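Only one protein chain is missing from this complex, and each of the others stays in its spot.
== subunit A ==
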Amino acid sequence: MKATVRIGCGAGFSGDRLDPALVLVQQGNLDYLVLECLAERTIALAQKRKRQDAKLGYDPLLERRIVSLLPHLVANKVRLVTNMGAANPLAAAQKIIDIAQQLSVSVTVAAVTGDDVFSLLSGSEVALETGKPLSESGLLVSANAYMGIDAILPALATDADIIITGRVADPSLFLAPLVHEFGWSLDNYNPLGQGTVIGHLLECAGQLTGGYFADPGRKDVADMARLGHPFADVSSDGTAVFSKVSGTGGVLSLSTAKEQLLYEVMDPSRYITPDVVADFTQVRLTEMGPNQVKASGGQGQARPDTLKVSVGYEAGFIGEGEISYAGSNALNRAKLAGTIIQERLQDYFTDLRIDYIGSTSVHRTNFGHYPDPYEIRLRVAGKASTAQQAALVGEEVEALYTNGPAGGGGARKYVHELVGIVSTLIDRHQLTPQVTLF
């Protein structure tokens, strides 16, 4: 057994930058690299791509990521654990094998499946958000359960160099290698809780190292253009020291660690995952040196019998239009334009949002102490059941050129398809996780 295991996180979301992961694999002296690339709605969008082409449905950046990382993963003996499989881990694994053959590299890939529970749902299950049956949300298109380390551990027990999953809980991607390496028992809850703290701190990658932190003059972050992503040196008792590759940009401090520890956490004493109910309230963070923070003290209780399921549904379309006003009285001209649009569209849209960007568009208030800005951008958004109807919003905003107030410029119009997400719970025993080797 190793004394410490070093795990790096090279991506915190599907659209994350590619370079920091490469730096971690080349210079990080890692045992494991994790790429966390699956947000709530990402998998529903991936399910739609899979329906159009059975060979798709995995992360759109998978090919670029694997092409750049694979030779270095193999040369430096770094195991990759990632949920880039999204809606189609089997196709993702095959794609990685294809890339490896093109690069003349030999790898074994383990695909972890079983999270797709769409066929197990009837639609009558209750949505946690609304308390109503799932089917009332709209036409259901996907259902993926958050699996835990029990789905990943069998893959780690093989000789696979790359473990690719669909939906698993984000911290489980990190906890699984720790349990695998240190042999932590699945009913020894404090190490599992502390391992979940480690996973939660790492899972958003750059957010631990100063990404999404900088506020010039107040929270300065050095060399952000070359922001490095984090890794943790974890001991067998779960104590972890977080750091980043020397020479990379960013900062890893008590402040960045605290922000990340609490990020998206509801009750800090009960952070529920498929592996453990973790308690963050006793976590101790200590600054060990520049860009080096130690974390210990995470605790836990027995895992729940149910797993959370993200259910995707068709939610119609959103139409948007924007146009700018500048100079004297810009806000009032924009507001006149907004009133005109409201009158022209109110018969077609029940839910129309009109924002004055630069004034109060983001929070609907400016807390009472900001002067009128020089420029205002009018933004209108409305939901519709068809793309054609949604397009009306942008068309009417564009028509303000010759049918609205003075001086409007730079109109833009957009239509997006909406995929909604609601959650439900499923008995974990209904799932049968599987590992397929390629």
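Operating definition for what follows: a residue touches a chain if its C-beta (ideal position, glycine included) is under 8 Å from a C-beta of that chain, and two chains touch if they have at least 3 such contacts; residues count from 1.
The definition used in the following text is that contacts and distances are computed from a predicted model.
> From the names "2-oxoisovalerate dehydrogenase subunit alpha", "AtuA-like ferredoxin-fold domain-containing protein", "Raffinose/stachyose/melibiose transport system permease protein" or "Asp23/Gls24 family envelope stress response protein", which one matches the UniProt record for the unseen chain?
From the listed options "2-oxoisovalerate dehydrogenase subunit alpha", "AtuA-like ferredoxin-fold domain-containing protein", "Raffinose/stachyose/melibiose transport system permease protein" or "Asp23/Gls24 family envelope stress response protein", the omitted chain resolves to "AtuA-like ferredoxin-fold domain-containing protein".
> For the chain left out of this view, which of A:285, A:331 or A:376 touches it?
Touching the chain that is not displayed is residue A:285.
> In the full complex, which of A:29, A:255 or A:389 touches the chain missing from this view?
Hidden-chain contact among the options goes to A:255.
> Among A:389, A:423 or A:436, which one is in touch with the chain left out?
Only one listed residue reaches the unshown chain, and that is A:423.
> Tell me which residue among A:56, A:334 or A:381 touches the hidden chain in the full complex.
A:381
> Using the document's contact rule, name the residues of subunit A that touch the chain not shown here.
Where subunit A meets the chain not shown: residues 40-41, 128-129, 212-213, 215, 218-219, 255, 258-269, 280-285, 315, 318, 351-353, 355, 357, 361-365, 367, 379, 381-383, 418-423.
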